[in-house]
Structures are given as C-alpha cells and as structure tokens.
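Complex shown without one protein chain; remaining protein chains in place.
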Amino acid sequence: MATASYPMDGVAGQVKRPALAEYFTWSIDHKIIGVQYIVTSLFFFIIAGALAMLIRWELMTPEITVMADGSQYNTLFSIHGTMMIFTWIVPFWAGLGNYLIPLMLGAKDMAFPWLNAFAFWLLPPSGFLLILGFFIGPAEAGWTSYPPLSTIYSPDGQTLWALSIHLVGLSSILGAINFIVTIKNMRPPSMGWFQMPLFAWATLATSIIVVLATPFLAGALTLLLLDRVAGTTFFDATSGGDVLLWQNIFWFYSHPAVYIMILPGFGVLSEVLAIHSRKPIFGYRMIALSSMAIAIVGFTVWAHHMFTSLQPELRIPFMITSMIIAVPTGIKIFGWLGTIWGGRIRLNSANLFSLGFLSLFVIGGISGVMLAAVPVNIHMHDTYFVVSHFHFVLYGGSVFAIYSALYHWWPKITGRMLDERLGKIHFVTTYIGFLGTFMPQHIVGMQGMPRRVAVYDPQFQDLNVLISLFSFLLGISTFFLLYNMVVSTVAGRVAGANPWRALTLEWQTTSPPPAYNFAGEPVPFEDPYGYGTDASKAYLDAMESRFGPSPGAEEERRPPSGALPEPQPAGD
Amino acid sequence: MSQVAVEQHHHEMSAEEKARSIDNQKFAMWLFIASETVIFSTMIVAYIVFRIQEPEIVKGVHEALGLSGILLVTFNSFLLLTSSWAMVMGLREIQRGNRAGMIRWFWLVAGLGVAFLAIQYYEYVQMASKGITLYHDPSSEFAGFGMRFYAPTAFHGAHVFAGVLWCLLVMRRASKGVYDKNSVGVEIFGLYWHYVDIVWVLLFTLIYLI
Amino acid sequence: MDLGKGSNKSSANSPAVIGLIAVITVLLGVGGLVIAQLTPVLFPDQASAEANQIDQLFKVMLGIGGSIFLLVQGVLIYSIIRYRKRQGDNTDGPTVHGNVTLEVVWTAIPAVVVLGLVIYSYQVWVDIQEPKEDELVVHVEARRFGWTFLYEDERLTAGNGNGNENSNATRFPAPDLHVYAGQPVRLVMETEDVIHSFWVPEMRIKQDLLPGRTTEMRITPQLVDGRASDEYPLRYRVVCTELCGSGHGAMFTYVYLHEDEESYMQWVDSSVESVLNPPEDPVLNGMRIMASGVYGCQSCHALQDSREGMTLSWDAVTGPSLQGIADRASTRVSGQPAEEYLYESIYDPGAYIVPGYGNIMNQYQFVNPDAAHYLPKPDAEAITAYLCTVSDEFTPEELAENPLCDFDNLLSYSEMYTMDGMN
Partner (left out) sequence: MADDNKKPTSEEQENAVTDDELKQIAGDVSPPDEYPEGQADALEEALEEASDDGELTAVEEGVTSALRATEEAQDTAPVQAFDSAVSGIQSAIESIPGAPEEPQDAHAQPHLSDTTVLFGREFPYSIYTMVFFALGALTIIEVLMAELLASVEIIKIPLLLSIATAKSALVVIFYMHLNHDSRVFAVTFLVPVGIALLSVLFLLGIPAN
C-alpha cells in the first residue's frame, strides 16, 4: 500500500513534506488526497473565474460585443456556474474535510482510503468533460439545464455536461459515505459527539445531505441523458413528458446542495472565530444542532426555486419552510457574535475573512428571506437580485470561508505561514471588489434586469460598467492569494506545530503531520474550545514542549515594546 | 437549572451494545443503499405518475402480456427471492466456518442471478416485438410506457449483473479463506443482494400487478 | 434588540443602562426604517395595483432586515474595534460557554418575525391571485425569441378575412401588449417551444410559460404617480426571464399602458379595422400582416419602416436584419431571383442560412390550417411582396418605376412551394 513518505519522528522546527511527485500518483493517504482535491478545485476556480471576467467584459455594453453570439455568452455563464459549484466549492470542501477530519478526530486516515482516492480521481475527468464541451458544441442551458432547452434544443456538449455532473455526483456520494463512517466510528473513545470540533459537525451534516440528495440529481441526469441519446421523452411535454418533473427532481437535489456548499463554511467559521478570538464558541450545542436542523429543513424548501412555474396554490407551503430555515442560520450568526464579544480578536488574514464572511453573509441571508416571500419573489425571480443574493451566500459566504480556511490551515498543510501583509491586501481588495460587484446587482435586478442576458436595456449600462470594473478588481484580488501561496510554499516562514495555539487535535502534531498523522495515540483536549482556562494553557504548553515552539506564531506573541524584530517577510 | 445533559460519554460498552455496534463497511453499505433508494425513487416516480395519468395504456400492456407473461415474470421473481434465500443460507454457512457449504450456496446465488437476467432479456425481446420501445414512438398504442418501464427495470438489471460479478468475486475470495475469520465482506455483499431483491419486489408489484 | 428584551426584566439595572439599551433599540429600529424608506426609491414605476402591495411588503421586510443588518454589523464593528488584540497581549478571552436564555431569545425572536412575515406575505399573495371582476382576457404566445398577443373582439368572426380559420379567428394579433389603467387583465399564456417567463418589471408580475401547459397571471394596471396625461400611453418592456437560448436577452417587447378606456379602444378599433378591411395593395397588406405580429417575425428580425400610417419598429437581433432586404435578396443565392429567394426563405427557412445565424426559424405550413405553424399562402405572398419593397438603396418612387421583384413571377413561384409537410 502506497503511503506518503513523511518523517515519523516529527522533529520540531522542520518542514518535511511529501515529494511533489506523490501528488500526481494514486495515493491513498488522506492528506495527499486532500491536497489533490484542493489544488484541483483551485485550478477550476481560476478557469471559472476567468469565465466570469469574460461575462463581465461582455456586460459592459448592452449589445453583444465581445462574444460571437448569444449562445457563446450562454455557454460562458453555464460553464461558469457549473464549474464553480461542482468543481470548485463542493470538491474544495471535500478536500479540506479529507485533510482535516481524520486529524481533528485523532484518526490515522479516513475509514476507506482506497474509496477516498477513487472519489478524488473521478473529479479531474469530470472537469475535463466540462471543458471538452467547448469544442463539440457547448452546453448553454445554464447550470440548472431546464428541459426542453437542455434536451431537444441543445448541442452535444449538453450530453458531456450531464456525464460530467454524473461523475462529480458519484464522487461526492462516495466521499460523503466515507466522511459519515469516519466521523461516527473513528473518534478516540474519549471524544463524544459533543466534543467534536464544529467543523466535523458541519462535515457530518453536509455528508448526510450529499448521501440523501445527490442521488436525486443522479436520477434526474440519467433521465435527461436518456432523453438526449435514447429518444425517450421524460421531459418533453409535446410527447407525454413533463417539464416540471425535471425542475422538481433537480431542486430536490440542488436546494440541499446550497447547504452542501455553505455548511462546511459555517464549520470553518466556528473554528476560526473561536481560535482567533481566544474564546470558547458561544453555545456549542446550538451551533452543532443547527447544522443538523438546516440539513433536515433543507429538504423541504426546494420548490421556492420554482415560484414562477409551480402551481400557485403549492407555493405557500414552500414559502413557510423557506422562511423557517432562516432561524437556525440566525442561531449560528448570533452564536458567532457571542463568540467574538469580549475576546482577544486577532485581526490576521484568517480571521479577517471569517469576520468578512459574517458581515456579508448577513446581507445574503436577509435577501434570502425576502426572496422566500412569494410576492416579492415573483418580482425578483431570475433577475440580478437573485444573482446578487446567491453570490452573497456563495462568494461572500462559501468562498470567504474557503479563503479563511486556507489562511488558517495552510500552516498545517504546508508547514509554512502565508504572508500576512499580502493576506491583508488580498482581504481588502476582495472585500471592496466583492461589495462593488454585487451590491449594485441588487439594484439592477430590482429595476428590471433579468439574469443570463447578454443583451439588456441600455438604461442599466452605467451600473453594469461600474459592476464590471469592480469585478475586475475582484478578479485581480485572487492573484494576491495565488502569489502568496506559491511564495509561501517555497519560502514562507516556518509555522511549527501549532502557530495559533489552538486546542483541536489537528494542531497537536507536526506541520505537516507525519504519515498516519500522530506518533502514538493522540491525547485530545476534550473541550475543543476551552480557551482561557488554566488547563488549556497547561495543555498547550505541554504540547509546545513536545513539538517545540511554533516560530510561525512570532507575530502573534510579539511583546508591546517591539523587543523582537519585525516579523520577517516571506522569502527571508 | 439548565442541564446540558451529556451522558457519561465513554462508559463501558455493554454486551448488548457490542452486538449493536457498527462496523465501518456495513455502515458504508447501508449508506450506499440509502443513496440507491433515492436514485430508484426518481425512476419509480416517473412510472407511477404515468400509471396514474394513463391507466388505459398500462392496462393495455398487461393485456398484451397476458397471463403467461405475468406468470413468467412471477417465476422470475421467484428466482430472485430464492437467490436471496440462498444468499442468507450461504452467509450462515461461512459464519459457522463451513467454507465449502457457503460456496455451494453461492453458486446457486450466481446461477439464479444469471437466469433472472436471461429471462429478463427474453421478456425485453417479447416487449419490443409488441411495439414497446425505449424511445418514444407516438404511433405505438403503448406510447410512453416503454421508457418508463425500461429505465427502472434495466437499471435494476444492471444492479443484478453487478451483483453476479460481485458474487463470483466473493466466492473466489472465500475459497482462499479470506472470510474464515471475519465474514463482514460476505455480509455486505448480502446486504446489496437483498436490497436489489427488495427493489425487484416493489417493481414487480408496481409494474406488472397494479 | 434581543439584549434589550432581557434587560427590561431585570430590576437590578440602573436606569441609565436601561436607557442606553432603549436608545440602541430605537436606533436600530429607526435605522431599519430609514433603510426601508430610502431603498425602494430604486424600484421602477408602480404601474400596477400589485406593485403597491409588493413594494410595501418589500419595504416592511427591508425595515426588519435593515435592523438586523445594523445590529449584526454594529456588534461586529464594535467588537473588532474594542476587542482587537492589543500588541503583546497574549492572554485568552474569558471562558464563557453560552447562555440558554440568549439561545431562547435568538431562536424565538427570529421565529416570531418570520411567522409574521409569512402571514403578511400570504395575504398579499392571496390578494394578487384573486380573480377580479370583468377581467380583460389576453392570450399570450411565446416562442424563441418573441411574443405575440391575441385579443378577443366580437366584431371578428370566422372567415372574416384575416385568413385564419382556426380558433384564433375571433382574436386579433398584436406584437405588443396594450392595457389601460384600472382594467384588470388576465393573461392566458402558452409557449410554442421551450420555457419562457413573462415579466414586466414596472408591474412586478412574473409567470413562467411551460410547454404542454397553459399558465395564467393577473395584472391590474394603474396610473403611475407623477406622470402627466400627455405621457400616456406609457411604454414598458416585457422581458423574458427564463433562459430560452441564444436570443434570450433580446426576447422583449413592450406593454403600452393607456390612460383610459377611450385611448385603449382607439387602438383596438384601428387594429380590428385593419383586420376586417385589409389594404388591397399586396405590399401594404404584407406590411400590415407583419406589423400585426401574428407570425412572430418581430421576434427575431430587425426592421424600421413607416409608410401609409403604419410603422414597423423592430430591433430584435437573433435573426438576420430585414433592413434593406430587397437589395440583397437577388444576390444571396446565385441563380435565384429576389422574389423566389424571399418566398423560399419563408417557406423553408433552412434552405439558405445567412452566415452567423442558426437555423431556428419555424417551419411554416401553407395549406393545413390545423398545423402548429400555419401561414396561409396569400399571407406569404403578401409578405413577400412587401419585403420586395424594403430597400435602402431606392426610394419608393424609384421602386415603383423599377421593382426589384416581379410580382407575377412570384405567383408562379409560389405554386412550386405548396407541398405541406416538407421538412
């Protein structure tokens, strides 16, 4: 069995990473697979982000100017959306979970290492299929692919699209089964359900949704593929089919999928805010249980995506459930505010992105409640207001959480710190670029600009130019992160085992951890967020004496007088 | 006063609990079955909606099949039920340490699976000759039935096929003694096989009898 | 907000503290109100009674949402400023694990708020949905990438000369929607191909058009605040909001909001008149047919033309522009005279595809009135005759002298293309 060649001794102050080549092999080490996931998804993020830039470039004029025709534009946003969802956010969380869950639970690996590798290796081919579609007549029916546009009116790329999503779906299901079994069965005996880190709770809730919801997509895609290639007419109303059947089954999956994308982000936030505010998470059990509540209620709200197509009398029940789901989300937000209140908030990049998440996600949440109201929805449906809403929760939410997670766990994964100054520049440009891009979209949407159009009413041009300019800033901001990652990997400051002095188990081993993660049996501190107690200080000090001090934390512990020299910038 | 009533979380496991404790592989198999249930439901619902909206067509299909057709399918159902029984008997043998006995039963399992597929193929040919096609044929009197019939049954058939292959694999491994000490590998194949059987029990009733 | 609730129960607090919390609560409330009052200015005109209700609901939600927004951002910013880690401070924060009462408060308050919003939204929705008395029924047909509206009028009967013998015989077509203030309208909508969605932003109403189904929606247009009488009829865009293919963005038309019934009836009368008494001249009749929007030409083609009291002002982009088509018609396919090219392009759109465009135009049936896309032969001839005069290079007078097509020739060509079911 191939495993990574980590040092087993875990000598302090040293960074021993697996050889680069291992990342290109069929490895069954969860840490290798985690990094494979993360890097692959980042690759697709950059491609899909470039498509977004093209979209915004096109939208600077109310006519089609950059693209050849409307189809090409439709392709852009279809692939943009599909890639961002299925090959960026979902697999990123799978990758982060892969890397962290066994570490957080003190396990040596995931429950099924081979299955884990198999699930990952489904991802590159599916992304490849999506891109291949560009060359044989691309999918242009949007990421929702409503028939009959996606069946009788679409080119062959739509078939590739469906195959590609099928593969990602299978990958998610296998990954999720692995997560559930790992979380349930592989904790140390002393770690009860309610001593798990909240990221594990979030991953558990996410995985339950994946196992129960993703098969709906698989089923729907199978029928769609049959319609496309075998001459069946499941969704063709002119031949005894039903267009709403697709919409229902698709949203059976795709609404829960929204929580697949955001729940791990909630988990990240619970970790980062507690650790970087040096305070226990406020109301652990409610934050843990609200994840499960969201997972359950999330199955009952799908039809709010169909408020303009569903029979009018069926819309009300879904309005009720859609609004109710705001309650568990609110519990989390208030819990996080309680966590930072009175803490020692470190304004480092990881925490800045989490705080930024908090401020942006609230806006997305509020516009979400507005959209849940049927009368408001029938005005806003399929307009830029909706585009803005879901970018607030998926970019301002999920992607900000992803950034936060990268800054927070990068030292663990690579053994080196990301540069803080670049990180702050990254945060500021992202935050401003984001607000400038997506705030005005609320307005154009309210005023009457539908989504998915290349040709629009010229009265919206001014705002669209403004949006596009800010979106270019947002695009550029990403490069600060990429540059930072590259430079840090090669020459960043060495992190040490536990630069943040965090209590969860993944920090109680070397960075990066050795093969099988822990030398000997890990000893968890059973209150994962018990900051401020004497016991936690003793535990952290003991750990420090075991693994040596964490030089990465120098900046955090600088005395007021400036007795220590300025932190050395990356590369020194 | 408020109680975050956390029971003593690392108590000794009772014998009862040990018996009920969860094996990784079995748990994963059950989760996989959970996913499969949802996939099958999308295809079954497509059929049920059709059955409700076009009862006459379905009745027409039943008439076209005739009593002999129904009896053939009933016989086919028996094959699967018998294979399930053989499966569980084989599992009992290996749990008792009787490797040869298990392999004998599993030959029956695989053979019945193949027989099921053969009869299903024969039935498909019969159906096709009556004008029940997978693609939509507006001129057929059974228009719309074919796709809703073939999709779930063929998907199920694919599961039986995969099951037969798995069965052969299990037999090969069993003959090497892999399961002598721990039969979980056989048990999870059993879970899969019985699940496929259950799906057929439902499809049989929904499609041929109702 | 939540915190304020708790403190009121406590008698131990000094009045100053209670006062402070009250001030914060009031500030949040006022802040929410200010946000709610300022933001709806961004809505477009309120051209329907539904708009008033929906905007009001939105405003209420915005007020509540604004308060929550201010509360969260306030706590966030306050914490960041006040509790940021000071240099050299390596202590941890206080070990505070939670508070059940607060958990109750911030579960219960959002739940109650949400419940209130559900009830309010439900009332608004019921109101909007409710059938009104004396509704004007307009049939809407959508296709990629345009709309046709069909109006009932009792002056029209089967066989009255508009050519259509099918159920549309008692309806007259229009490329735009005409309504007038105070008259409730019920739209009965069908689509010919994919899913479309009908939306007038100024009227706040949207409904999908689903293949195989007939969907309905109701609007009660109203006079718009601050618009002078001479601005009427107000013109708003009808846009498609469900992705329907390459021309989705360009799939729009207009709704004309007349001030009163009189102005609306004028439009109806002139439309009915032109259906009942079509012009003798085939050229003008062809233009009338195209202008009526009955065959949906306006959905994809651009054309600006005005003559004899009729105007065409189309700016669709999905199909090739018809501007000056007569000048190009004779050179498109070598050996094919202009009139034959034009006629064939209607009869069999796929015969010659203009570079850069897809083969997406409907295949019209010229003989069978029951066909989904029926275009009577006389109409096709009239349209061809009209298109022969759409020239940029020549003035009408010059064309009268030297026509670009031979109309007699056209009639003979049209004999060649009468087979139905050609595909």
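For reference, chains read A, B and C in written order, and residue numbers begin at 1 within each chain.
The definition used in the following text is that contacts are C-beta pairs under 8 Å (C-beta built on N, C-alpha and C of every residue); 3 or more make two chains touch, one makes a residue touch a chain.
All of these numbers come straight from a predicted model, not from anything done at the bench.
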Omitted chain's touching partners, listed by label: A, B, C
Residue of B:Ala34, B:Leu117 or B:Ala154 touching the missing chain in the full complex: B:Ala34
Selected residue (touches chain absent from view) among C:Asn99, C:Ser263 or C:Asn409: C:Asn99
Missing-chain contacts mapped onto subunit B: 1-7, 9, 13, 17-24, 26-27, 30-31, 33-35, 37-38, 40-41, 44-45, 48-49, 52-53, 67, 70-71, 74, 77-78, 81-82, 84-85, 87-89, 92, 94-97, 181-184, 187, 190-191, 194-195, 197-198, 201-202, 204-206, 208-210
For subunit A, the residues touching the chain missing from this view: 11-15, 17, 184-187, 189, 192-195, 211-212, 216, 242, 244-245, 248-249, 252, 280, 284-286, 289, 299, 311, 314, 341-342, 344, 415, 490, 494, 520-521, 523-530, 532-533, 535-536, 538-539, 542-543, 545-546, 548, 551
Residues belonging to subunit C that touch the chain removed from view: 3-4, 6-10, 12-14, 16-17, 20-21, 24, 78, 82-83, 89, 91, 93-105, 107, 212-214
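The rule is simple: only the chains that are shown with their structure count from here on.
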Touch-based graph of the chains, sorted into line, ring, star, complete or other: line
Between subunit C and subunit B, distance of the C-alpha-averaged centres to the nearest whole Å: 50
Averaged-CA centre spacing for the pair subunit C and subunit A, given as whole angstrom: 35
Of all residues in subunit C, the ones touching two or more other chains: none
Shared-contact residues (touching 2 or more other chains) in subunit A: 236, 242, 285
Residue ranges of subunit A in contact with subunit B within the complex: 111-112, 115, 173, 176-178, 180-181, 184-185, 189-190, 192-195, 211-216, 218-220, 222-223, 226, 230-234, 236, 239-240, 242, 245, 249, 285
Parts of subunit C lying in touch with subunit A, wherever the complex brings them together: 2, 42-44, 50, 53-54, 57-58, 61-62, 65, 68-69, 72-73, 75-76, 79-80, 83-99, 102-103, 106-107, 110-111, 114, 117-118, 121-122, 124-125, 128-129, 193-195, 197, 199, 201-202, 204-208, 210-213, 215, 237, 239-250, 252, 317-318, 356, 358
Residues on subunit B engaged by subunit A in the complex (per definition of touch): 4, 6, 9-10, 22, 24, 27-28, 31-32, 34-43, 46, 49-50, 54, 134-136, 138, 143-144, 147-148, 151, 155
